[in-house]
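For this depiction, one protein chain was excluded, whereas all remaining protein chains were kept in their positions.
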Amino acid sequence: MSAELFRTCPESGLQFHKPAERLMKAHAVASIVFLLIGGVGALLVTLTRWPAVHLLPADRFYQLLTMHGVDMLIFWLITFEIAVLYFCSSTLLKCRLATPKIAWLGFALMMIGMVVNNLAVMNGDASVMMTSYVPMPANPNFYLGLILFAVGALIGCFVFLGTLVIAKEEKTYEGSIPLVTFGALTACIIAVFTIASGAIILIPTYLWSIGYINHIDPAMYRLIWWALGHSSQQINVAAHVAVWYAIAAIVFGARPLSEKVSRTAFFLYIAFLQLASAHHLLVDPGLSSEWKIFNTSYAMYLAVLASMVHGLTVPGSIEVAQRAKGLTNGLFEWLRKAPWSNPIFSGMFISLVGFGFIGGISGVIMGTEQINIIIHNTIYVPGHFHATVVIGTTLAFMSLTYFLIPTLFRKQVMFPGLVKWQPYLFGFGMAVFTLAMMGAGTLGVERRHWDMAFTDSMLGFDYPASAYTFMGIVGISGTAAVIGGAIFVLVTVLSVFFGKPVDSESAWGFTTSRVLRAEPIVVPEGGHAAAGKWGFAAPGTFLLAIFFLVIFVIYYVINWKYLASVWPIS
Amino acid sequence: MSAIQPPAEIVWWKQPLDRVEGTWIAIALTWSLIMFFMMPFWHIYGKQNLSNEAYRTTPQAFLAKTQAMVDEYTVRTETAANLPVVRPPPGSDVYLVGRLWQWWPLLEFEKGQTYRLHISSMDWQHGFSLQPVNINTQILPGYEMVLTVTPDTSGEQTIICNEFCGIGHHTMLGKIYVTEGGQ
Partner (left out) sequence: MNDQSSQDEIVRIPIMQRMLDNPFLLLFIGVVFPAVFYIIWGIMEIVTIPIAN
């Protein structure tokens, strides 16, 4: 361990392995470039789905929607996640990164793949949506780009695992890995399964597109493609939950309520979360109800249980930390006096609430075998997943970035006054956007659809006026969220490339960050529960959790009622 | 130690749970099980369940069966393209083709009667979305899906394609007319 290979961040106390640091920077910057490209797509697509604007012609719309889906869901999130993996292994374990050269090879493959794929889409003969369902053909480079990217990302996963092995061997830590690293490990494991499935299906599809194979079975394709498509959302879930725990630790010095519960919850993710790929096949021909019910429910909703546990323990750990600091009045003083103008915290908290209340509830409900009949492929579906991957994952990653700009890039965050508002604009814009999409979806408005008025069709159909209102709200709130996203990209790029270096502690960034210097939380007389109520260490959080459950139950019942009003089918 | 540091204790598995966690886990687990058992429950007591009856087929074979039905039961044609409207007898096997970019033929059902509706695609994947009643399923080429439906509202229903199927996707419509019984 030669000393010059490491640098200790004077403010946070984090220790960076320099080769790992360079890799993290490269991945973070590249991912934000994808976010920017995907964001341009988001704006144009949203303005087209806004009926009063209807901006793009049909072919451009489908082309840009393909681009938006792939660049956002695959390139932006996975590239950022590789940076998170390196941070959680090398930095948090204070360990050298395994094989930085091979990690750079992975990075190069990801970049090449991304360029090859985007050029294919730009060429105009790969507007097949990110799902590229066979037998609709795309330019072969579309698949090739995805394959190259996947191989690169897989290399990143193995570098992460290799670093865990080195850290253990070189004993850079004692006992077990930190909880956040364990969350990252969960994401990595899911990523390995995801990418392997992707390879199993995309390689034959590539060979089919260049004429070496003459048939790919569409049912088989969907089965295995969704092991890629949906599991990659589970990488995001595991990663952003890990980021929530990290930010609770960074901002409040919070410690998990119990390692056992939080880690077991992550374990339930590892074992069961990926089964939910079946969500997409609930109304497909030929799969039995037994298969559908077992898989769509993650084997009896064990992964939902895990998410509900994280949803309690993350804010619960914040509440305990706040109460230990003396914010013990009533049920919610700890929350009222939280640092709401610190975007690292506010973004994380909006991400948590939005993910749980909007994304989580809608996801479980539309993943119910029979209820899916009234939701499949309506715009309810993008409504749901923008709440998970945008409010949940993307916003959590944005918050983390505000922490990484001073610690990793050693630059001051520019325009702090503006940045304070960014999570609110982005988060609330997206919240309205997703709810309006769900409203329109409930009225049967379709996803991936250029013209809800069907003007070019021989047979017409009229949606109710309220569906148009909902889509108008989608347009307006989507545009607001795009502005929020643009502020993030702008501030990050300007700060990283043109920002003032961090010199003194006062200029360091958002002030509440304590990280490794954290004063240990003083356990009050009689344990944490004594600072709480009813023998609960985190009574305020518990009340919020009950509130969540009540909404969940009500909305669940409403959906069954709606289903019961549909024509009998068997 | 915070969540970004290794746990303070070497053995953390034996740490007692806080009451707030234990209580919430019990509640959440109960709810998870209720949601799980709701699905088989609905299979027994609910009326909206896919039978998952499906067959492997080919576009040619499926089109031939559809054509036979059209030849036998067409009652009129509609639109400038003379699309056939087919009124099959209640209880019979009805065939619906999805292809770029139409649902063919148009159908006429009688309220309260049951039909075995077979659907398949001639080319790419399509989405069968019946509006405004709101029934949605995925249609694949090479597979024939059977929905046993009993229309319980009369009037006009539109079949919209809700799986992206190329540049004409947003024009791909079909109709199911439901007449009052006894007509």
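To keep things simple, chains are lettered A and B as they appear, and every chain counts its residues starting from 1.
Note that in this section contacts are C-beta pairs under 8 Å (C-beta built on N, C-alpha and C of every residue); 3 or more make two chains touch, one makes a residue touch a chain.
Being a predicted model, the structure only gives us computed values, none of them experimental.
Checked against the hidden chain, the listed residues A:Pro137, A:Gly286 or A:Pro568 yield one contact partner: A:Gly286. Touching the missing chain, out of A:Thr46, A:Thr91 or A:Ser197, is residue A:Ser197. Across A:Cys9, A:Leu148 or A:Leu164, the residue that sits in touch with the chain not pictured is A:Leu164. Looking at A:Phe6, A:Trp104, A:Phe294 or A:Tyr424, the residue that reaches the missing chain in the full complex is A:Phe294. In the full complex, chain A touches the omitted chain through residues 161, 164, 171, 174, 176-177, 182, 185-186, 189-190, 192-193, 196-197, 217, 219-220, 223-224, 227, 231, 263-264, 267, 270-272, 274-275, 277-278, 281, 285-288, 291, 294-295, 299.
Residues touching the missing chain, restricted to chain B, are 10-14, 54-57, 61-62, 143-144 (touch as defined at the top).
Convention: only the chains that are shown with their structure count from here on.
Taking the mean of the C-alpha atoms as each chain's centre, chain A and chain B sit 29 Å apart. Of all the residues in chain B, the ones that touch chain A in their complex are 1-7, 9-10, 12-13, 15-21, 23-25, 27-29, 31-33, 35-36, 38-40, 42-43, 46-52, 54, 79-81, 83, 106, 123-125, 127, 129, 131-145, 147-153, 158, 160-167, 169-175. Residues of chain A that touch chain B in their complex: 58-59, 62, 92, 128-129, 133, 135-136, 173-181, 217-219, 222, 245-246, 248-250, 253-262, 281, 283-289, 292-293, 297, 300-302, 304-305, 308-309, 312-313, 316-317, 364, 368-370, 372-378, 443-444, 446-451, 454, 456-461, 463-464, 515-516, 518, 528-529, 532, 535-539, 541-542, 545-546, 549, 552-553, 556, 560, 563-564, 566-570.
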